[in-house]
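Step one of this worksheet: look at the structure below.
Missing here is one protein chain; the remaining ones are kept as they sit in the complex.
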Amino acid sequence: MVTIDAGIDDTVTERLQRRSGTLLWLSAAWIVLVVAAALLADLLPLPSPTDMDMLGRRMPPDATHWLGTDGLGRDMLSRIVFGARTSLTVGVVSPLVGLVLGGALGMLAGYFRGRFEGFVVGIMDALLAFPPLVLALAITAYVGQSVFNLTMVIGFLSIPPFARVARAMTLSLSRREFVTAARALGATHARILSRELFPNVLLPLVAFFLLAVAVTIVVEGALSLLGLGVPPPQPSWGSMIGEARDSLDIAPRLAFLPAGVMFMTVLSFNLVGDALRVITDPRQAAP
Amino acid sequence: MKATAAGRLPMGQPLLRVEHLVVEYLVHGHVVHAVSDVSFDIWRGETLGLVGESGCGKSTLGRAVLRLNPAKSGRVVFAGEDLTLMHGEKLRRMRRRLQLIFQDPIASLNPRRRIGDIVAEPLLIGGVRESTERIRRVRDVLGAVGLDPDVTMRRRPHEFSGGQCQRIAIARALVLEPEFIVCDEPVSSLDVLIRAQIIDLLENMKARYSLTLLFIAHDLAVVKTVSDRVAVMYLGKLVEVGATERIFRRPAHPYTSVLLEAIPLPDPTAKLPSVPVGEPPSPLTPPSGCRFRTRCSLAQTRCAAEEPALSEVAPGHFSACHFPLVA
Partner (left out) sequence: MSAEPLLSIDGLTVEIPTARGQLRAVHRVDLTLAAGGTLGVAGESGCGKTMLSRAVLQLLPRNARLQGRVMFDGQDLTRVVPKVLRRLRGKSIAVVFQDPTTSLNPVLTIGQQIIETLKVHLGLNGAAAARRSVELLAAVGIAAPEQRLRQYPHQLSGGMRQRAVIAIALSCEPKLLIADEPTTALDVTVQAQILDLLAREQRRRHMAMILITHDLSVLAGRTDEVAVMYAGRIVEHAPTTLLFADPRMPYTQALLAAIPKIDSPPHTPIPNIPGQPPDPTRRTSGCAFAPRCRYAIERCHGQEPGLSAPDPRGRRHACWLPLMNSPQPRATIEDAR
């Protein structure tokens, strides 16, 4: 039955097709490329990212070093590829922690309400009140710098935003009649949460997750730039930019190459996450 | 089973007995008296129509009967067992015998699940382990409501119209073969032709599955078509109960009379509907005594001082009024 809002009845694939411009496909392709590079870094025929060559510092691109070398003679391309590994590890695993723990807490809070909800919301608000970068700095200073520590700290800090989104969605969904219908059938709480609510909350949470990935990559980059993220000699886009500060007048590409790659990656996650959000949200709102 | 002229089946126990049910809830710190001391019986095999305007509490009452809304006080006895005393697993198992159909058919179905899963859900909850058995029963009930299982089962709710979604919702309510179904405005959001189809379907299903129905609606003509007996509700109270024909032909309560006269008739030569006076009062502050007195042309001082109880004005015909229209 079609009413005035002619677009409401489209399926997800139809709407996806409509929104897909070339830009979206390029973004998705870039993400695939970066992820593949990060995963297969060891297998690729690249020079070691940590081998220094004091005689060949800041070399322009040539046959052996496709993107040239950095301030310590290390191969740029290789460092960028291995840097992708670092950035993506932190960038994907941290929000994943937030998605799983925050999403679960948010859903439970929004479903059960009452004192439990008040308790969870209070803690989340308290966590959100902390300036995240400062907190991350303080904790890494205490427990030491490593990829693992960094991932856990950022992951922990990303729990409140996910909890908020999950709780808000659950609150509005619980009022919908298909949830009442499930209760009327005698479904247990576990069943309602897993069969009725979770499938509806999942897609918007995933959209939010992709946006969180973008933010996390930047956060990791910022921390590494300040020298407080991933410790050297492990490459990270942020630390590469930081190290290139001294060479900006002689060889600006040392900063712009990792910055450019980071920019493209963050932009791609943003675009894909946005497209996913647009597809899923109006469907939730359609009566 | 047809009702006798008195409106009651000469049996022992009613299938559903509601006693002094009270439902209140808080809105912004104010108490809303949604259902105030309502008692009635529903006999096996009959359809009790519950009619009233928005805010009268009929939907709240329907859900409270199924214990989907918490009741402040009162009892709901189903087939001899007190539902108000049940909790947890016992109550959940009881739910299979009492089902609910909603006003907005599309909203009552989970948009992300397939129809086959939605209709099979009650069977899963009800402990039917064999998937072949479940599929068979889902296919049966979808066919019974007039849908082709092969075409329907793999699709999602948004691919169907309102009328078809209501059929699916009815199928879901029927798949466990319950005894009692609360129909909460099941056709109000449907167009007139589809409405007629669904009413027809409900009547057929009632006969086929030997159901007892509580049919809640604000459209009197629809209620008249499906009900054996009718209960009229105003601002949380039952004001009139009786056999359908009798209530419509000779209403005892002034409010019923006002409702009947306000219905537009599909006849251009007929008299235009009478225009009632005033706005319905708020359920936050119901009037003292008889709640209808602020809009009643027959109201006198007694009506403000003393609340009229539901009393029998004729065999099987009850009215809550100090000055009923019929003796």
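So that you can tell them apart, the chains are marked A and B in the order they are listed, and the count of residues begins at 1 in each.
Throughout what follows, contacts are C-beta pairs under 8 Å (C-beta built on N, C-alpha and C of every residue); 3 or more make two chains touch, one makes a residue touch a chain.
What you are looking at is a predicted structure, and each value in this text was computed from that prediction instead of being measured.
S.K.: Of the residues B:79, B:199 or B:298, which one touches the chain left out of the display?
M.R.: B:199
S.K.: Check each of B:107, B:220 or B:299 against the chain that is not shown and name the one that touches it.
M.R.: Considering the complete complex, B:220 is the one touching the chain left out.
S.K.: Have a look at B:31, B:151 or B:262 and name the one touching the chain we're not showing.
M.R.: Per the contact definition at the top, the residue touching the missing chain is B:262.
S.K.: Which parts of chain B face the unshown chain closely enough to count as touching?
M.R.: Residues of chain B in contact with the hidden chain: 53-54, 161-164, 191-197, 199-200, 203, 218-222, 224-228, 244-245, 248, 258-260, 262-270, 272-276, 279-280.
Throughout what follows, only the chains that are shown with their structure count from here on.
S.K.: Using the touch definition up top, name the residues of chain A that touch chain B in the complex.
M.R.: Checking each residue of chain A against chain B gives 1, 8-9, 11, 176-178, 180-188, 191, 195-196, 199-200, 283, 286-287.
S.K.: Per the contact definition, I'd like the list of chain B residues that touch chain A in the complex.
M.R.: 63, 66, 68, 91-96, 99-100, 102, 104, 106-113, 121-122, 125-126, 158-159, 161-162, 169, 172
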